[in-house]
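Of the protein chains in this complex, one is absent; all others appear in place.
Chain nomenclature is as follows: A, B and C, assigned in order of appearance, with residue numbering initiated at 1 for each chain independently.
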Amino acid sequence: MSARYAYLGPAGTFTEAALRQVAAPDEATYLPQVDVVAAIEAVRTGSADYAVVAIENSVEGGVTAVLDALAVGDPLVVLREMLVPVTFTLAARPGTALADVRRISAHPHAWAQCRHWLADHLPGVVHVPATSNTAPAALLAGERTDLGFDAALVPPPAVQHYGLAVVAEHVSDNESAVTRFVLVGRPGRLPEPTGADKTTLVVHLPSNQAGALLEMLEQFSTRGVNLSRIESRPIGDSLGRYSFSIDAEGHLADERMAEALMGLHRVCPHVRFLGSYPRVDAPYGDVRPGTSDADFRDARAWVTALREASAT
Amino acid sequence: MSARYAYLGPAGTFTEAALRQVAAPDEATYLPQVDVVAAIEAVRTGSADYAVVAIENSVEGGVTAVLDALAVGDPLVVLREMLVPVTFTLAARPGTALADVRRISAHPHAWAQCRHWLADHLPGVVHVPATSNTAPAALLAGERTDLGFDAALVPPPAVQHYGLAVVAEHVSDNESAVTRFVLVGRPGRLPEPTGADKTTLVVHLPSNQAGALLEMLEQFSTRGVNLSRIESRPIGDSLGRYSFSIDAEGHLADERMAEALMGLHRVCPHVRFLGSYPRVDAPYGDVRPGTSDADFRDARAWVTALREASAT
Amino acid sequence: MSARYAYLGPAGTFTEAALRQVAAPDEATYLPQVDVVAAIEAVRTGSADYAVVAIENSVEGGVTAVLDALAVGDPLVVLREMLVPVTFTLAARPGTALADVRRISAHPHAWAQCRHWLADHLPGVVHVPATSNTAPAALLAGERTDLGFDAALVPPPAVQHYGLAVVAEHVSDNESAVTRFVLVGRPGRLPEPTGADKTTLVVHLPSNQAGALLEMLEQFSTRGVNLSRIESRPIGDSLGRYSFSIDAEGHLADERMAEALMGLHRVCPHVRFLGSYPRVDAPYGDVRPGTSDADFRDARAWVTALREASAT
Partner (left out) sequence: MSARYAYLGPAGTFTEAALRQVAAPDEATYLPQVDVVAAIEAVRTGSADYAVVAIENSVEGGVTAVLDALAVGDPLVVLREMLVPVTFTLAARPGTALADVRRISAHPHAWAQCRHWLADHLPGVVHVPATSNTAPAALLAGERTDLGFDAALVPPPAVQHYGLAVVAEHVSDNESAVTRFVLVGRPGRLPEPTGADKTTLVVHLPSNQAGALLEMLEQFSTRGVNLSRIESRPIGDSLGRYSFSIDAEGHLADERMAEALMGLHRVCPHVRFLGSYPRVDAPYGDVRPGTSDADFRDARAWVTALREASAT
C-alpha cells in the first residue's frame, strides 16, 4: 500500500506543492483535509501515515493552529521540512488578455501580496474577494458564465490542475517569499544527522519573568546551539505562563544538542521533543569553537580522567 | 462625525465583539473589511480612524498577517487591547431541538474547539465545513431550505445578529479560551500610564546567533522589564536574519522601559515602537527591586553628584 | 614515617595554628618555611608530603603568591581547608601589667587590626613596627633587655610557644575575622564528597571582554553551580588576558560540577583543576531545583530514550 498523506486541500494549494516535494501523486495516496488540524489528527488516528502542514509564514494560514496541535495530544515528530515559493499567477479562461481584465478574484492575502504589481499593470482593477486561493480557480474551471470576475490570482500549481490559461506569471510583489512546510509522522527512527539539521521543541517556563526566559535560552547558548525560530504561546491553563515553540540548529544526535535538551529537561516544567530533521533552507553557520562532538568527547574524557585519578 | 473603525467583518465575528468593547455601534461607524490587512491599511490610507485586529491566539486567523502588517509601512501604534472569550454557541433556526441535530456547519477551527462536547452530546453528528464562523449563520438566516445542515457553531454575538435560536451554549471544550485584540491608530498622544501597561515593539537582530538573541533580551532583563510575548519572524530580505515581535510589561513613560528602549536602539539594527497601552489581562507582578522610577532617579542623582564633585 | 608538612613558620604563626587542625605536632613532622612559595615547592620536590598555606584574607600575606604558585608548575590539589580566627593577644614578659605598657611591637597589619582597641585602652601608646607576627615574641622570649618595647601583639599560639604572659586577650577590633588556609598535596584520590564541598579551579579567558567573562560564568550558572570566590589575575605573557582563580560550590563527583567543568574545558583555552574538598565555613545553600544528581540522571535517561526510540 502506498503511503497516505493528509494535507490542506483541495488540489492546487501551496500545501499540495509542498507535498509533491515529498511524494509524487502516482506513488502515494493524497488525502486532502479541510484544515491543518484535521490533517494532523489524521495521523494520530491512523487514517493517514503522514501530514504536510505549514509551520512558518504561510499565506494559507493555520500556522498557529499547527504549532498548537503539535504541542499537545499524542506525540508526533517532524521528519522533514520543505520550502515552497509563494508566488502567484494571474490566470483566466483561455483567450483572456491582460488588457481584458477588469475584475480579479483573489483571497485577500493573495491580493495583498500582489498589490503593487496590480497598481502598476492594472490600475483601477477591482478586487472580488475569494474564500481560498483555489476557489476562484475551481469557478473558472466550471461552466458558469456569470462569475463576476475575469481572472484570478492563484498558486502556480492550480493553473495546470484546473486547466486555466496564464495571463501573467510572477505577479507577487516579493518574489523571494517562501512558506515553510513540514512532514509530520508518528515517532520512530529519526532521520539521520546530515550536519545541517534542525530540532523542534516545545518548552514551558515556570513564569513570564524575563529572567526565566534568559535562563532557558542559556541552556542553548552555553552549548553553542543557535535558534532559528522562537515563538511564545500563552498556556491556556493559567495567566502569565508561557510555552515556547523553538527551532534549534542541530540534531538530537549532536552532543551539544543532547546536553542542551538535558539542561532544558532539568530546569523547565515541560519539554516536548518534536523531531530532528535536515534543514532545507540554509547550510549551517560554522559550529562555534568548543562545541563540536569532538570537543564534547575531549571534555568528557578530561573529567573522567580527573575522577579516575581520584579513585586510584 | 463619529469615529470610523475598520475590522474583520461581517457582523457577528469575534472581532466585532472586540470592537463593541471600544465603541457601541450607535456611537461609531463600523467598517467591516475582508481581512485584517485591509483593516490595517484602511487606517493608513485614512479611510478609517482605527482598526480592531486580533494579535494573539485568534480562532479567526490573521495574527501573523497583523504582526507583519504593523511591522512595516507607515507607522501605527496600538492604543488599547481587548480580550474576547472564544466560546461557541450551537445555533439553529427556531424550533430545532438538540435531539434533531444530525449535521452541523462549522469552520474547522470552531469544530476542533468543540470536538469533545460534540462527541459527548451528539455522538455521530456530521461536520459540514464552513469557510468562516459567520457564513453558516448567514445561511440559517436566509430562505434556503436545502442547507445540508441543521445547526451551526457560531460566535455568541452572531446569534442575535442573525436572529437564530440557541440550541446549546458554551459548547467549547476550553471555556477559558480567549483571543487578544488590539485597537490600532495613527501615532499621536499615547495612552496615559496606568501602572499596568504593555509596550509592543518590533526588533531586528543582526544574526540568528543565540548570543545575539540573549544580548537583545538582556536589554530588558538588566532593567527589570519582563516580556509577555515574543515571536521570531524571518526577515524576507535575507536568510538567517530574524525580526522579533515583542510585548514588554510597562509603559514608555516608565524609566526602566525608556532605558531598555535606548539600549535596543543602540545595539539592534532596527527597532519599531508600536505603542504603550493599558494591559487588560492581568495586573503586574511586583516591580523588581531596584527598577522603580524612584530607583532610577536616585541612581541618576548619585551619578550626577559624582560627576559634579569632579567638576568643583 | 610520619607525614611531613611544610608551612610558613616559625612556630606560633597563624599558619601553624591551621596546621595543628590537620595534624598534632607529635604525630607529624613540621617543616617551617620562609615563605608560602617555598612551602608549596617543598611538596613538588618531594621534601614534604603536604603544605599548609593561606588562600584568602591572610594577615600574614602571601595569598596572591599562593594562588600564582598553584596555578603553574607541577599539578597539586587542595585536600582540605581550615579556618583560623585572626585575633591578637597583647603579650609581654611575666609581670607586665596593662598600665605599664608604653610601647608595643607589632607587625603593621596586626597594629591596623587592633587600632581601635588600642586607642580606647592605651591612648598614646607607641607603635614599634615588627617584621612578622612572631618576631617580637621571639625577642620577648630572649635575654635582651634593650628591646625598645614593653609588649607585643601576637597570635594566640605564640603566647604559650614563647612562654609569654598575657596582658590582654581578644584585642582585635573585628573579633570575627578569619583567614582561610588550605592543605595542599600531590594529585591522587580526592576527598570523598560530603554534600558540602568546594572545588578550586584556575581558568583562562581568551580576552578581557566582559562577554567572555559572562560566557565563562554561565558555564557554572547554567548548571546551578554557585561561586564562593573569584579573582582575576593578569596572565604574564600578554596584555589584556586574564586568568581567574575560582572556588565553586560542589564536588567533582557531583553531576552539575562535572558538566560545568566539561563546559569550561570546551570554551576556555586553559582550565586547571585544583581539587574538590569539604568546605569548612558554611553548609550549602539548598541545591537549586533541577540541578541535583537525580535531576541530571533523569535528564540523561530522557535524552537516551529519545535517541534510542530513533534507533528502533
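A few notes on this one:
We adopt the following convention: a contact is a pair of C-beta atoms (placed from the backbone, for glycine too) under 8 Å apart; a residue touches a chain by one contact, two chains touch by 3 or more.
What you are looking at is a predicted structure, and each value in this text was computed from that prediction instead of being measured.
When the whole complex is considered, the residue among C:57, C:194 or C:304 that touches the unshown chain is C:57. Among C:5, C:162, C:220 or C:273, only C:220 touches the chain left out of the display.
For the chain missing from the display, the contacting residue among C:125, C:141 or C:230 is C:230, taking the whole complex into account. Contacts to the hidden chain, counted on subunit C, fall at residues 34-35, 37-38, 56-58, 61-65, 108-109, 112, 129, 131-132, 174, 176-177, 208-211, 213-214, 217-218, 220-221, 224-234, 236-237, 239-240, 242, 281-282, 285. Across the interface with the omitted chain, subunit B contributes residues 187-190, 215, 218-219, 221-223, 252-253, 258-259, 261-263, 265-267, 273, 276, 289-291, 295-296, 298-300, 302-303, 306-307, 309-312.
We adopt the following convention: only the chains that are shown with their structure count from here on.
The distance from the centre of subunit B to the centre of subunit C, each centre being the mean of the chain's C-alpha atoms, comes to 59 Å. Centre-to-centre spacing of subunit A and subunit B amounts to 22 Å, using the average Cα coordinate of each chain. Among the residues of subunit B, those in touch with two or more other chains are 211.
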